[in-house]
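Missing here: one protein chain of the complex. Every other protein chain is in place.
Moving on to subunit A:
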Amino acid sequence: MSNPGYYELYRGSTVGTTLFESLDQLITDEKIQPQLAVTILSNFDRIISDMMKPENNLVKSKLTFKGDLSTYRFCDDVWTFIIKNVNVKLNDVSNSDLSDEVVVDKLKIVACNSRKAGEP
């Protein structure tokens, strides 16, 4: 019943962890069964993956970053980077005036292969 075509990657985002905690709370209160929570999480995997796609026009911003690569890892088709002294620039395309630039001492990037993401 799970969606093999969708990554579980985004469960690590804030919107994912908060959903997980909410489901966990409902299970603890014995209001739902764990099996239902698993189904909801796979619904989440599918929906967030689809929402991120450009055709939905929900996510349009562009981001650039520059820094010192401290660690790189490629395992099971997943890239992990730990970059230090990173300058991150975000251009919100929907509000062209707005752009954000922040410097972070350490940024961890976890990236899955784009070719597998729900594509046939």
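Everything below uses one rule, namely that contacts are C-beta pairs under 8 Å (C-beta built on N, C-alpha and C of every residue); 3 or more make two chains touch, one makes a residue touch a chain; residues count from 1.
Criterion: contacts and distances are computed from a predicted model.
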The complex's invisible chain, by UniProt name, from "Transcription initiation factor IIA large subunit", "Protein ORM1", "Dynactin subunit 4" or "serine C-palmitoyltransferase": "Transcription initiation factor IIA large subunit"
Residues of subunit A in contact with the chain not shown: 7, 9-10, 12-15, 18-19, 21-23, 25-26, 31-33, 35-36, 39-40, 43-44, 47-49, 51-54, 58-69, 71-72, 74, 79, 81-83, 86, 88, 90-95, 98-100, 102, 104-114, 117
